[in-house]
Structure formats: C-alpha cells, structure tokens
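Of the protein chains in this complex, one is absent; all others appear in place.
For reference, chains read A, B and C in written order, and residue numbers begin at 1 within each chain.
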Amino acid sequence: MNIATRQNGTSTVVDVKGDIDLYNSPEVRKVILEELKEKKTARVIVNLSGVRYIDSSGVASLVEGLKVSRTLASRFMLYGLSPAAREVLELSRLIRVFEVYASEEEALKAQ
Amino acid sequence: MNIATRQNGTSTVVDVKGDIDLYNSPEVRKVILEELKEKKTARVIVNLSGVRYIDSSGVASLVEGLKVSRTLASRFMLYGLSPAAREVLELSRLIRVFEVYASEEEALKAQ
Amino acid sequence: MEHAVKLNFPSDPRYLGVVRGAIERFASLAGFDEEDCRWITLAVHEALTNVIRHAYQNRHDQPVEMRLSERDGGIEVLMVDHGKGVKPEQMSGRDLEDVRPGGLGLHMIREIMDKAVYSPLEGRNELLLFKVKGSKPSVGE
Partner (left out) sequence: MEHAVKLNFPSDPRYLGVVRGAIERFASLAGFDEEDCRWITLAVHEALTNVIRHAYQNRHDQPVEMRLSERDGGIEVLMVDHGKGVKPEQMSGRDLEDVRPGGLGLHMIREIMDKAVYSPLEGRNELLLFKVKGSKPSVGE
C-alpha cells in the first residue's frame, strides 16, 4: 500500500494505492486524521481508485475520518470506489453515510 | 481456463482465457492438435490475449502444435501475448521460433 | 485427502495478503464466480484479523492454522488458534445503525458465509466457515 497527499485548490486529496487492511490501515488513519486535525484542511478527499481491496479496519479508518470531520465542521469525501470497495461499504451499511463521488472533479465542485 | 475455437475465413482462431498450466495444458494441446491433424485446418491462430500466465507445459503444447503444423505444411500462429507470456517464451528461447503477431488481423493477413 | 490445502503462518498482519492470495484462488477452484471469490476472501480475512486482534491480542508471533477444503458443493475453511478464547455468545456483532469505527467484522462474516461455528476448546479455538455455491450475501439490506 502506498499513500500520498496533494493539494488541489483549498482541498487536500489523499491518494491511496494497493490493498487497505489491518497491516496498513493505521497509516491510512494517521494521514487522514493529521490532515483534518493538525492541518485543519476544510475539505479532505480520499481517492480510492487505486484500491482493489479494503477490509473492516480500513472501513473503520474512513469512519473515523468522517466522525472527526463532523466535529470540526470540515468535509470528508470519497471517490473512485472499485466494485469491491463499494460492496464492502454496502455490506457494512455505510455507503449512504459517506459522501461518495464518481470523480475528483465532482468532489471538488460539490457544495 | 477456458478454450474455444471459431472460424475466421479459412483460418481457425483458438481463443484461450485464464492461466495455462499443467492442470489444463493437456486440453489446450488436444484442441490444437485436433484442429491441425483431424480438421486439417490450413491456418491455426492461437489468441493468447486472455492469458496472463503460461508455464513450461503450456509452452510445450504450443511447441507441439508448431511441430505438427510443420509436418503438415499448415500454419501455426500466436497473437495477443501478455508481457508475462512473452517473457516465458523468451526465457525458453522460443520467441523467435514461433510466428508471433500483434493482432488477429495481422495474423490473418500474413503471407 | 480431506483437507486439501493447509496453511500455517504467524499471527502477523504482514501475511494477510499472502493468505488472501491463496483463499481467492481456492474459492475460484471450488467453482465460485469472481464476485463470490471476493466475498469469501473478505470473510476469511476478517475472521483472521479477529484471531490476530482478539484471540492473540495483537501479538504477532503466534501460530495460526487454516485448512481449506471443497465440501458439499461449497468451500469450507477451518481456522485454528491457540490464543484467548471467549464464550461463543460473547462473539457478537453490534448494531449497525450506530455509525462508529469497529465492530463490523462478525457482521460481514455472517452476511457472507452460510455457516460460521466458533468452538473454544481446551487451549485451542476453532472457527469453521462454510459457504455453498449460489448463496449471495444480502448486500445493503
């Protein structure tokens, strides 16, 4: 798994590549929480287009990002879900809780 | 692994999908030899574009097809090699022995 | 041979990917379609992360055994650990209406598999997972 952040306007995009599982989800969590809590980024967009596999600990990291973003009144968005990633969020009844977009552009434009 | 044959003009195209290994190479061999020996097809074109992995027993089946085609003065061609399939043929010094084409069209047109 | 493929490995999350690689191919061999193979891999993976986190409390050097077999028109996975067992009734998922991290694994396992039987035995805990071909998880209710 590889994770990197980049600026796009006032938003930060978190690019994740590879499988997100118990082995590396702590790193995903750390990067997301740092963006939200320390850098106080108003809009964090997680790019999952390079992620084929995500387990429940990966989902938990995303849920934590979402919860923290709510307390800080910032935005937390996902895009580029593979069928497998979407299925996992559906199975955990979380797909409707997240703001999910088809592309980075849509996530950036969203009000 | 899945294997099927179809006519394209006077040639027969053998479409292979999945991994070719010791488990299923006997089937690949059987289909190819049947085309050449029994159906007396003048041009047999093996479509490997759906093959990700091929082992030495798979290579052996192709070599057998090639040898039989030579005795019968028919043509035996390959196309759609993945990087992995190409590497295996290179490693066994066989890439220059086969007639390898980039596409079905090129194989059909070849004199 | 009753158990077709046996895997032994340490309780280290490093090896999760290796185990998934084997499970996914075994499910495909057993005749499941690509989507089902993904589901089965997820369920077995979740059960394994539970062994690492709960039975072995995140110690990474403990032995895990997994036996994969084709049985009764489906796939059977037996997972064995020698860690801390709990009473089967303490193995419970949580209410999913509450949005919070964690507590999703058992829920996923039960949705995906047709059978999940946990047996805490003397110094050895077994989890038996089974899924028959053709049964689908009830995604999104």
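To be clear about the criterion, a residue touches a chain if its C-beta (ideal position, glycine included) is under 8 Å from a C-beta of that chain, and two chains touch if they have at least 3 such contacts.
Just so we're clear, the structure is a prediction, and the values are computed from it rather than from any experiment.
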Displayed partners of the chain not shown (whole complex): B, C
Of B:T12, B:T41 or B:S61, the one touching the omitted chain in the full complex: B:S61
Touching residues on subunit C - with respect to the absent chain: 1, 4-10, 14-15, 17-22, 24-26, 28-29, 61, 68
Absent-chain interface as seen on subunit B, which is shown: 19, 21-23, 53, 55-57, 59-61, 63-64, 66-67, 83-84, 87-88, 90-95, 97
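Basically, only the chains that are shown with their structure count from here on.
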Per-residue multi-chain contacts in subunit B, two or more chains: none
In subunit C, residues with contacts to at least two other chains: none
